[in-house]
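For this depiction, one protein chain was excluded, whereas all remaining protein chains were kept in their positions.
In this document, chain identifiers A and B correspond to the written order of the chains, with residue numbering beginning at 1 in each.
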Amino acid sequence: MVVGDISTGTDVAVIGAGPGGYVAAIRAAQLGLDTTLIERDAYGGACLNHGCIPSKAFIHGAGVAHEAANAEELGIYADPAVDMERMQRWKSGVVDRLTGGVEKLCTANGVNLVEGTATFADEHKLRVAHEGAGQGSESIEFEHAIVATGSRPIQIPGFEFDGERVLSSRDLLQMESLPDSLVVVGAGYIGMELSTMLAKLGTDVTVVEMLDDVLPGYEEDVQRIVRSRAEELDVEFHFGEGAAGWEETAEGGVAVATETEEGEASEYLADKVLVAVGRSPVTDTLELGSAGLEPTEDGFIETDHQARTDVDSIFAVGDVAGEPMLAHKASKEGIVAAEAAAGEPAALDYQAVPAAVFTEPEIATVGLTEAEAAEEGFDPAVGQMPFNASGRALTTTHTEGFVRVVADEETGFVLGGQIVGPDASELIAELVLAVEMGATLEDVAATIHTHPTLAEATMEAAENAMGRAIHTLNR
Amino acid sequence: MVVGDISTGTDVAVIGAGPGGYVAAIRAAQLGLDTTLIERDAYGGACLNHGCIPSKAFIHGAGVAHEAANAEELGIYADPAVDMERMQRWKSGVVDRLTGGVEKLCTANGVNLVEGTATFADEHKLRVAHEGAGQGSESIEFEHAIVATGSRPIQIPGFEFDGERVLSSRDLLQMESLPDSLVVVGAGYIGMELSTMLAKLGTDVTVVEMLDDVLPGYEEDVQRIVRSRAEELDVEFHFGEGAAGWEETAEGGVAVATETEEGEASEYLADKVLVAVGRSPVTDTLELGSAGLEPTEDGFIETDHQARTDVDSIFAVGDVAGEPMLAHKASKEGIVAAEAAAGEPAALDYQAVPAAVFTEPEIATVGLTEAEAAEEGFDPAVGQMPFNASGRALTTTHTEGFVRVVADEETGFVLGGQIVGPDASELIAELVLAVEMGATLEDVAATIHTHPTLAEATMEAAENAMGRAIHTLNR
Partner (left out) sequence: PADEAPEPASGRVFAPPSARRLARELGVDIATVDGSGPGGRVTEGDVRAHAESGGAGDDGAGDAAESSGPKPIDIESTRSAVSKAGDAGTAGVGAVADD
């Protein structure tokens, strides 16, 4: 590694090694570009270190324990004991393995790795400050830069993260022991995933949400299923209340004060409080101005169909480049930016970005809802198959939810789908391919689906939209 | 319902209410045909009553108990007790619910249900014998008949099923208690699914197989993964040995004698023996000759691209109509036969029938293997992604296996895929759609896959086949 005040040059400088940045760097290197990836913290970014991966590891662990503890109906009697410190160690092992893998893949593809914080000097030059005494800094001149600096949890006034009482999702995912009780501020996907997980492990969870239901933006029947299931897991919800402040209690816990719009106050006691009210893009580490760039009002860097910013030599991808803030969107943008930097005619011309929520049951969606399809001028043909009519679902006891397929009545083109239910995150893959391919309802319905699988429900939903389902009644 | 010696008429008479027959009947009725479904035993056929559904229910139950008992790595300590009688009751509840559902769906679609055994009188007439005293028989004249009489387990000489010591899969799936030890004759998919399930529940399983590996017909690397995992579960394999006979032991168990081709003899002791060496089509209940039909040498009824037999008025679908003997193939043929009977231009023009094996890990395949693609004159482009490089797989500890995609090098068309690993049965759905749609590697690779999911491995495998995978090294 180069230290001191040296100036080097590279074809592509990628800033940030999350799923946007490391994927961009690998693809750029594969395309023969001299590529330098600069990361100031940990390879894999928020996703591998503090987001997707650790959360899903704990969600899986909680699921194993909870499922076994609640299988009397199946004749299975178990009373699992959970050692949180050990589960934490296992999670860290998974994370280390993946982040180590990212580093290896970068090196194997010939990416130059630089540790430090990058800031722009101008449109073709970065300065990289190395942390630690005597590490100095270096300059890197680049033909193209790809900004992939991601996002961080939003703090709300009065709730500065201290890692002790007031936790961010990152803090929570590093817990060595389970809190007996927790107030969760925010019922978005991160708040709901973590609340469900903790409730399954035995924590008393109270969720406070300003809006009037969980998972804003999802359709009502989707919200209802996930909320009801969380309630069955004893999660307590308080909607229409904003977190106003907190105090330490005599016992060393927290008393979280909330207020409705009408000014009605309430207070909830718990060991700790988790604030999960969203994430904001990270641009303040960059000195964007030196490169002639400026974030939008929302803090994002604006980009075009190739993920290119207003400055020709600079791309931006991932969370810092706008919604949806999802790892796979970041990676897709990273690939397109790398290809564009290599002069390929790449474009962000996908039809849809799928999204999954790993609650119980899971949610996964792609493309248009019925309402959105109507808004866009389609005449929506909608079909649905409830999992309680699915043989496979019945053999697993997980029968909540449905597959819904939204298509255009005239052409039959599949426009989108909403899945709530077991393995929704995996099942959506078929519908994403259908949407991308311009597949019709007939295409999905005529494709043989293995029996017995949950995926059959997708076929049934398509048939239902055509008025010829076998396992549900057609209207 | 008509009883006594009455003669009635119907547009379509369907014989057998398994996944071939009941689906055919529902579709025929949906198309406005007067439809009569004759079943002599139980709605849902082998699949719902003695096959797919009960096996998958037990496999799920065994999985829940085994997973929890082996999760120390995750910090989960459980020692589940399993009450087999109760698990059996749960399974029966699932089956009843589904078979009741089939009956209801038939009625709701206007299908006439007749209980009894149907035999052909001629090409346009059936006789139905009702069981039980004073039930008499009836004649049904039909425009079209759809034969869907399914299959039954093959018996081997010396191993007549007695439901006590010598079990068929059907007997085994009705067990009220776990055998301490079991010899399984046959390492095909049914033998392997049940062996794995029982081993997880604690039965000592010894598998005897004439051929030299498990799951004949699957590729070697697929076989190896499933065999090794079964061995880790303490399943003992003896390949190259045929079951020659058995004796009751002094303790009331069985001593199963085997012989190699060279005449070497061995003996294995256990509580019981399960014979799972395949299934043979059921035609002997039908008096096919009266309709001018005759089974092939293998016992199947030959059919054309519309599932029509040599006799114009008669179709045959499902297990009785040939390999692969799978429920979803039966249903597809049932739909096509019903549509053809209604005069629609239906045809069995699918590209591929997927197949899944619910072992640990699962296997699912569709279309061509690399070798088959080469045989058919393609220049195969093959890509692979191991689950031990998948973030999602790591968060669940289930990292055995891979996704392999086989495509045509020149055109990029996806020709097939082989998945071994967690949830393979669900993951294959995307590849089946890809094969049916004529999707290319580019199509699969460019489609955004939700992170973190196992389905990402399919995208990676496609990228790998194109030499541009991100998370595996490309050759």
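FYI, a contact is a pair of C-beta atoms (placed from the backbone, for glycine too) under 8 Å apart; a residue touches a chain by one contact, two chains touch by 3 or more.
For clarity, every value in this text was computed on a predicted model and none was experimentally measured.
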Tell me which residue among A:7, A:228, A:249 or A:296 touches the hidden chain in the full complex. A:7
Taking the entire complex into account, which one of B:334, B:386, B:421 or B:452 touches the absent chain? B:386
Option from A:17, A:74, A:140 or A:286 whose C-beta touches the chain left out: A:140
In the whole complex, what residues of chain B lie against the chain that is missing from view? 384-386, 388-389, 394, 412, 437, 439-440, 442-443, 446-447, 471-473
Can you list where chain A touches the absent chain? 1-2, 6-11, 32-34, 36, 97-98, 100-102, 104-105, 107-110, 112-114, 140-141, 143-144, 305-306, 312-313, 340-347, 349-351, 376-379, 408, 410-413, 436-438, 440, 442
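Definition applied: only the chains that are shown with their structure count from here on.
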Can you compute the centre-to-centre distance for chain A and chain B, using the mean CA position of each chain? Integer Å is fine. 36
Which bits of chain B are touching chain A when the two form their complex? 19, 23, 26-27, 30, 47-48, 52-53, 56-57, 59-61, 64-65, 67-69, 71-90, 94, 97-98, 101, 105, 108, 326-329, 331-332, 335, 350, 352-356, 364, 389, 391-392, 394-397, 423, 425-430, 432-434, 436-437, 439, 443-444, 446-456, 458, 468, 470-471, 473-474
